[in-house]
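Structure first, commentary second.
Note that one protein chain is taken out, while the other chains of the complex remain in position.
Just so it is clear, A, B and C label the chains in written order, and each chain counts residues from 1 on its own.
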Amino acid sequence: MADEPIAKIPYSLNSKAVADATKMWLNKRGVNLQEIAELVMFLQKKYYPNLTMEECVHNVEMVLSKREVQNAVLTGIQLDMLAEEGKLFPPLQDMIENDEGLYGVDEILAFSIVNVYGSIGFTNYGYVDKLKPGVLERLNDKNTGQIHTFLDDIVGAVAAAASSRIAHRKQAEREIDLELPHSPEDREEAARKLAEHEKQPE
Amino acid sequence: MADEPIAKIPYSLNSKAVADATKMWLNKRGVNLQEIAELVMFLQKKYYPNLTMEECVHNVEMVLSKREVQNAVLTGIQLDMLAEEGKLFPPLQDMIENDEGLYGVDEILAFSIVNVYGSIGFTNYGYVDKLKPGVLERLNDKNTGQIHTFLDDIVGAVAAAASSRIAHRKQAEREIDLELPHSPEDREEAARKLAEHEKQPE
Amino acid sequence: MADEPIAKIPYSLNSKAVADATKMWLNKRGVNLQEIAELVMFLQKKYYPNLTMEECVHNVEMVLSKREVQNAVLTGIQLDMLAEEGKLFPPLQDMIENDEGLYGVDEILAFSIVNVYGSIGFTNYGYVDKLKPGVLERLNDKNTGQIHTFLDDIVGAVAAAASSRIAHRKQAEREIDLELPHSPEDREEAARKLAEHEKQPE
Partner (left out) sequence: MADEPIAKIPYSLNSKAVADATKMWLNKRGVNLQEIAELVMFLQKKYYPNLTMEECVHNVEMVLSKREVQNAVLTGIQLDMLAEEGKLFPPLQDMIENDEGLYGVDEILAFSIVNVYGSIGFTNYGYVDKLKPGVLERLNDKNTGQIHTFLDDIVGAVAAAASSRIAHRKQAEREIDLELPHSPEDREEAARKLAEHEKQPE
C-alpha cells in the first residue's frame, strides 16, 4: 500500500473490474463457485443440518466480494500461472513449481483470506487443506501439468471464510428468532447502503 | 472456539449484550469514542481533507460492532483490570503490570482487530502505537496506578481499523461519483439486511 | 509491549522464571510434554518414518523455550483458570466458560505460537484442532468441570509448531548428508552461543 495522498495519483481503481477479474480467473483456472460451496457444505452441515447449497453459494460470493480476498486470489493465481509458464527466477520457480514443503507464501495468502472473517476460520482452513476433499483433491493432483500451489490453499481459505461468515449469520438469525434486541449498527448500515444504491446510476 | 454442534450447548450468546459490554467497559476504563475518532482523524485527514468527525465516530462504531473486535477489547480490558488488582499468577502478573518489552500478547490482540479490515491497516497501527498521540499518551502514562498494557494497543488498533474502513468506503464513494458500475453484492446485502430488519420485532 | 527506554523500568524480567513457569503450569493443568510429542508424531510420522519420540519431545521443548510461545501459554492458562473460578466479568466469563463458537481469542493465541516457526504450520494446527486426537480429546471434554478453552488450542499449536521445526531440521540434515554447502549463519550462531555459554557463571 502506498502512503501517498490519493489525490496525487492519476490512476483510479475500478473495484468492479477487480471483482470481475477475480471470478473470471477462478473460472479460467477450473474452479467454479459451486465446488467451493460444496467444501462449505462439507465443513458446516453437521452444525446446521438445514443449511442449503444456495446459502453456501451466497456466502462464497460474499467472501469473494471483499477486496482483501480478491487481492489474494489474483496474486496467487498469477504466481501459479507464471510458474506454469516457467517465467519466475530460479529458486522461486523451483519452489512454486514443486510446491516445496518449506515455501509457505501460499499459506500466508490463504490466511489473509480466512482472517477477513476472523480467527474462528483457522481450524476449518487447516482441516480442508489437510484432507483435500472435492475440488481440492483435483487442484492438488501433481500429474496434470497445471500448477495450483497457491490456488489449492486459496480455495480452501475461501471455503473456511464462508464457513465463518455462516457461523456469524446463523447466530444473528437465532437471536432474531428469539426476539432478542439486535445491533443498531446493522440497521444503520442497511439504510446507508440502500441510500447509496438509490443514488447510483443504472 | 469449540468444535461442537451448537445444538448441544444450552448456553445461548446474546450478541447485543457483548456489544453493549464492549462500549460500557471502554467507557469505564476512561476511553470515549470521540477520542478514538480523533486518532482516526489524525491518521486520515491528510488523505481526505473533507473528512468529518462524524464520519470518524461512525467508522469507529462500525469497527466496534464486529464480534472479533469485541472479543479482543473485552479480553484485553479484563487482563488489564486483573493485573491492576494483582490477581494474575506471578510471572504473568509482573509482565502485564510492567508492560514488559518481550510480552507481545497485547500486540497480538491488537492485530486481530486491525485484521478485520485487512492488512492495509498494519502501518497505521504501528505508527500511532509508536507516536502515542492524544488518548494513547494518557493510557500509556505509567504514573496513574492504572494498568493499560492491553487497552493502549487496542485503542490504537480500533483507530487503525476505522482508518482502513474509511479507505474502502471512500473508494466506493469515488466510484459512485464517477458513475462506475458498482458491486452487485453490495445491493444484495443491503436488501437482505433491510428484510431482516423488517422481520425484526421492535 | 511498552515503548519506553528499558533503563527507566526498575523491573527486570528473569527469562528462566518465565520458562520454568510455562512448564510448571502446563503440568499443573494436566498436560505433559510426552503427550504433546505424541501429537507431533501423529502429524509427522508419515513424512519421516524414522522419526523418534525423543526427537518429538526435543522439538516440543525447543518450541516451549521461545518467549513468544511462553507468553501465549501463560496468558491462555491464566484465562482458563479464571473462567474455572468464575472470576471474569459477565460476557467474557460466559464466552470462555462455554467455549463459545464466535469467541476466537483462543485461536489468536494459538496462531501466535504456530507463527514462530512460520506459515507452514497452519495446516497442521487446523487439522489436529478439528480431529482432537490424544490429549486434545481429553482437554476438550466438557464434562470434567475443568475449562480448557485456551489450553486445548495452545497444545495443538505447540505440536504444529514443533512439526514445522522438524520440517526445517530434516531439510538441513538432508543437505548435510548430501554434502551440500550449509548456511554460514548457523555456524556463526553456534560459535556465538557457545562463547556466551562459556562466559556464563555456573
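General remarks:
Methods note: a contact is a pair of C-beta atoms (placed from the backbone, for glycine too) under 8 Å apart; a residue touches a chain by one contact, two chains touch by 3 or more.
Just so it is clear, the model here is predicted, and its values are computed rather than measured.
Note that the absent chain touches A, B, C when the full complex is taken as a whole. Of the candidate positions C:Gly76, C:Gly104, C:Gly118 or C:Gly156, contact with the hidden chain is made by C:Gly118. Among B:Ile108, B:Leu139 or B:Ala161, only B:Ile108 touches the chain that is left out of the view. Contact between chain A and the absent chain runs through residues 1-4, 6, 9, 11, 13, 17-18, 21, 25, 67-68, 71-72, 74-75, 78-79, 82, 87-92, 94-95, 97-109, 112, 129-130, 132, 140, 142, 149.
Within the complete assembly, residues 1, 3, 5-6, 12-16, 19, 46-47, 61-62, 65-68, 112, 115-116, 118-120, 123, 168, 170-172, 174-176, 178-183, 185-187, 189-191, 193-194, 196-197, 199-201 of chain C touch the chain that is not shown. Think of the hidden chain as still there; on chain B it touches residues 101-102, 104-105, 107-108, 110-111, 118-120, 122-127, 129-131, 167-168, 171.
Criterion: only the chains that are shown with their structure count from here on.
A separation of 27 Å divides the Cα centre of chain B from that of chain C. Contact with two or more other chains is made by residues 118-120, 123, 168, 171 of chain A.
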